[in-house]
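Every protein chain except one is present and positioned as in the full complex.
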Amino acid sequence: MASRPTAAELAEYEAQADAWFRENTPKDPGFMLPLTFMEVSTDQQFEFLCAWQRKVYEAGYLGASWPVEYGGGGLHPDFQRIATKVMKKYDGPIMLNAIGIGWAGPLIMDIGSEEEKKKYIKGMLNAEDIWCQGFSEPENGSDLGNAQLKAVRDGDEYVLNGSKIWTSLGDRAKYMILLARTSNDGPNKYAGLSFFLSPMHAPGIETRRIKKLTGEYGFVQCFFTDARISAECLMGNEGDGWQIAMKTLEYERGAKVNLAGGYFLKELDAMGVVELARQSQRGGKPLLDDPVMKDRMVDFMMDIQALNLNNQRRRMGPLVQDRPMGLALMNKLARTEMIRELTEFSIGFQGTRGGYYVDDPCAVDNGYWHRSYLNSFSATIGGGTSEIQRNIIAEHVLGLPKGR
Amino acid sequence: MASRPTAAELAEYEAQADAWFRENTPKDPGFMLPLTFMEVSTDQQFEFLCAWQRKVYEAGYLGASWPVEYGGGGLHPDFQRIATKVMKKYDGPIMLNAIGIGWAGPLIMDIGSEEEKKKYIKGMLNAEDIWCQGFSEPENGSDLGNAQLKAVRDGDEYVLNGSKIWTSLGDRAKYMILLARTSNDGPNKYAGLSFFLSPMHAPGIETRRIKKLTGEYGFVQCFFTDARISAECLMGNEGDGWQIAMKTLEYERGAKVNLAGGYFLKELDAMGVVELARQSQRGGKPLLDDPVMKDRMVDFMMDIQALNLNNQRRRMGPLVQDRPMGLALMNKLARTEMIRELTEFSIGFQGTRGGYYVDDPCAVDNGYWHRSYLNSFSATIGGGTSEIQRNIIAEHVLGLPKGR
Amino acid sequence: MAFSEGNLADHLGGLSYSEEQIELMDVATSFCRDKSPIDKVRKLIADERGYDPAVWQEIVDLGWLGIAVPEAQGGVGLSMAEVAPIAEQMGRRLLATPFATCTIAAQALLAAGDEAQCGEWLPRIVAGEVATLALTEPHGDWNLDHVEATAKASGDGYVLSGTKQFVTYAKDAALVIASVTVEGAVRLVLIERSAIPDGALRREIIIDETKRSYELTLDGITVPASALLDAGRSGTALGQIELASALLQAAEMCGGTQSAIDYTIEYLKTRKQFGKLIGEYQALKHPITNAYVGYEKARSHMLSAAHNFGQQGVGEIAVRMAKASADKAYSFAADRAVQFHGGFGFTHDCDAGLYRRSAIWHASQYGDAAWHRAKLADLLF
Partner (left out) sequence: MAFSEGNLADHLGGLSYSEEQIELMDVATSFCRDKSPIDKVRKLIADERGYDPAVWQEIVDLGWLGIAVPEAQGGVGLSMAEVAPIAEQMGRRLLATPFATCTIAAQALLAAGDEAQCGEWLPRIVAGEVATLALTEPHGDWNLDHVEATAKASGDGYVLSGTKQFVTYAKDAALVIASVTVEGAVRLVLIERSAIPDGALRREIIIDETKRSYELTLDGITVPASALLDAGRSGTALGQIELASALLQAAEMCGGTQSAIDYTIEYLKTRKQFGKLIGEYQALKHPITNAYVGYEKARSHMLSAAHNFGQQGVGEIAVRMAKASADKAYSFAADRAVQFHGGFGFTHDCDAGLYRRSAIWHASQYGDAAWHRAKLADLLF
């Protein structure tokens, strides 16, 4: 790793990044941009976001700390942190290739072979190779360990049969990180799982788009019918699948920082809710004059601030002595539930106009709040439902017994 | 049963009852009276309530509809309903002998032998024979079916060994309805249970008072050490215990009306909360002027009214067609949880004075609200915890599968 | 031993029902179930009109449009109490038609129309011509007397201006009853569909895809003087409209809540994860039980609102409690319905989303729970 930079070096870098993002962060493109990589619905959105990611990468503000030989910038991680901070400051669009740079990339950097690093990293960063994730199956949404998609070794190839679902960008991806069953003979269901970096463009792999609660598209079901992929796609050894998948889930659950930089989810506009309440009328007065509304709003502000503080505190060892993993493991639960509640609440502000939905010209903020609320379920369900998050905290942080 | 009375007869009876309760309902005795039969803490309270129940009985307003030959009034049940209504109207003290007239009495009237009726009913009604209940055990609070207190037949007697707990009035009772294990060989744990109408004054039966969360007394733990009771105390046959116990629990859960009349729990003074808020100050203004407090208060009033309406509706067949038992089975859960929340809320009204507790001369309403809140747990825990009530509704009303 | 809180009950009225109410409930239960299976609901989402004219005609033939209309005007002569159970079953099956809006329009005419206006329109509504209301404006305020649209005298009649939103089923309506101010005072005015140019109506994109709603631009529409409802009774009429709407919404919402819960229970009973039926997990079992408890409470309030409707004081309290508790119950049940269906819950194919959207729609029209609680605070304390 590159040596630790001086404060002066960092300041200079920040000034450069600031200038670049101020100049280059796209303004309103005239159509609605997705708030997360899971809501890319139209070609227009997809192409716009690919172009933006590539532009950021080429300017050096994505993958800045990854090694030069694989396509990165070779800088100390502090530089990338600064770049990401500035990116946020200018509220730029999200990085599209989340599964690539957020999951597969860190994984390959962690435990991948030299070939894998050479083959995959650069294409992720410049958004040429979009990645998707194939963990969930129709019959095993929460119970990932029970995955049934079969991968049978046949010479230099694996033959895949089964189905994966809730695959964001699945119809646009070149690669998938795939959890598949190579054996049923292990001591438990987990032992028979293997992990693949699978191509998506192979005969026998088909995708079907799924319309979401919001009315948008964004994920697919993938069908594997005697699909053949090279045996080199296997990551690690047969049977390592569960351990490897858990590693990637840790990235998603926020328990580890990702290394490539950028962000894949737009922050909720908390002050926007306040603004909304200020602008809404009730009985001829601003809604924010209503003490009942204000009281609930205070509660939300406290909640948001608590999560901010939690995020700062979780990295401060002396302040998390008793249960060191607690704050990290509760982050997903607390954040996604808060967003669900806050966005639901925001609809009530709109009075009669709460009846409009996205794309009605009279909809408040073009339906942003309604869409955010409906979309909030993608986060309280996806990546381990809130119910499962509570189990995880109960068992791994509080030491409560696992239910039978 | 006596024939259906005319409206004129009922009106005359009501006038009489009204006059009687107006005249005889005791005023403030100068010490705090228990809100339920589970909080009889002092001799003074006990004697006062015994006297009151006897007086009501002797005036004919308790057990009015039970047969004359057992000590009742022999009237049509409509008369007792009126008497109880009037008793409530004048907000008289509770009927003390709840387990007697509310549980054991209806049970004996239902399935008891002629001897049992002759022996027990009158003493229940006039409060000479106080009854208590022995279902819960220290190791099996919720899991009644797992009761382990042993009853071994020995000639004309049963020998009892084990312990019962949370026995209200256990130190003052003459009889106990007792769930005991007569066998471990049945097809399941329930099959080995038997039901006894057991004396409490027998060698080998000892009680220890338990101090409650509120600081008061009111229930005991009972220890049975080679205690011998007559085999005639067995109700029904060996092995019938579970079915009989379930019958009594139905009375408690409100799924059936009791037949003797009277009430054993004082109603929560809902309008009292409003009054409390009206009289409390915050920033020099009545608390009831605060829109935030009012909003929560409205919520509680809606909740209370919903339970009122539920109680009316549950007896209206056409309005409960889809899930006929739903309202009856949710009553205990909804009522006790509402009271817990409302009494907790009422403490916040009191400002700094919320720091006082029962018996401080400056405590608001002599600590009624604090005591009510702490006491509310006796109802969210006793008689099947709220968690168990939810299981019951889920399984018996909604048809959800039993957890394993 | 019963916990009755009699002291409160004395203030807030009790519960009862009529034979007719139960009969209508029974008929509506099977009618709505048969006529509105969920695949038909979904097919109608894609239909421009949004409802099946044949079903609408059957509803008309059943006489349901005239239930709360006096016999003299061709109605059945019952009350809103008997309309509520029908709305409940419609909500339960997501059976969308102009039924509610026609019923409310008739109530508006009864509240503020003169003999001629009632005599002309009530029989036509009973016979199935669609009438609707145009009360809501771009400011978004739920106060119905917050009216910015105007009617200005001009020759023999009045020229209207302003914009109305959420005019449900306006495209099919023969009559639109709009609120306007005339010289500063709020009035209701009858606008015949023929007076509305096609360009004045814009179909709105609303959260509930099963319903149809339009924006109506009043600018330049002219009505005769005889189209104004009684000046003296317009305020009362708006109050009546608000309460009647809230009652029918509460009923529809109770029906929807019931379905959201039933639909979820069905899933919990059949879906397995980790080798168990997910309904065995208390993390799902208990919240859905709480939803059910909330539903029964809301339904009791709704039945009380129907029973006490029109009673001075008590009626308004009961209706607002009904709408507030229906909103709470429906929102919670539908929100949990989405969540508990997991990944499938997040798809457009899952019916949970239909209920969730319906709950949002109802909350947005004629006030949500918070709004009605605020009104109740003034009424109760």
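Things to note:
Labels A, B and C are assigned to the chains in the order they are written; within every chain, residues are numbered from 1.
One rule holds in what follows: a contact is a pair of C-beta atoms (placed from the backbone, for glycine too) under 8 Å apart; a residue touches a chain by one contact, two chains touch by 3 or more.
None of the values given here were measured: they were computed from a predicted structure.
Every visible chain touched by the undisplayed chain in the complete complex is listed here: A, B, C.
Only one residue from A:D240, A:D295, A:E341 or A:D365 touches the chain missing from this view: A:D295. Considering the full assembly, A:A270 is the residue among A:A270, A:I347 or A:I381 that touches the omitted chain. Across the entire complex, the residue among A:I111, A:V152 or A:L307 in touch with the chain not shown is A:L307. Only one residue from B:S41, B:Q148, B:S183 or B:T385 touches the chain missing from this view: B:T385. For chain A, the residues in touch with the chain missing from this view are 88-89, 102, 254, 257-258, 263-265, 267-271, 274, 278, 288, 291, 294-295, 297-299, 301-313, 316, 318-319, 322, 326-327, 330-331, 333-335, 387, 390-391, 393-394, 397-404. Within chain C, the residues in touch with the undisplayed chain are 281-283, 286. The chain not shown here touches chain B at positions 136, 139-143, 146, 165-166, 210-213, 215, 280-284, 290, 292-293, 340, 344, 347-348, 350-360, 362-364, 370, 374, 377-378, 380-382, 385-387, 390-391, 403.
Here is the rule we go by: only the chains that are shown with their structure count from here on.
A straight line joining the Cα centres of chain A and chain C is 40 Å long. Chain B and chain C, compared by their mean Cα positions, are separated by 43 Å. Averaged C-alpha coordinates give centres for chain A and chain B that are 54 Å from one another.
Listed for chain A are residues 290, 292, each touching two or more other chains.
Chain contacts: chain C has residues 281, 370, 373-374 touching two or more partner chains.
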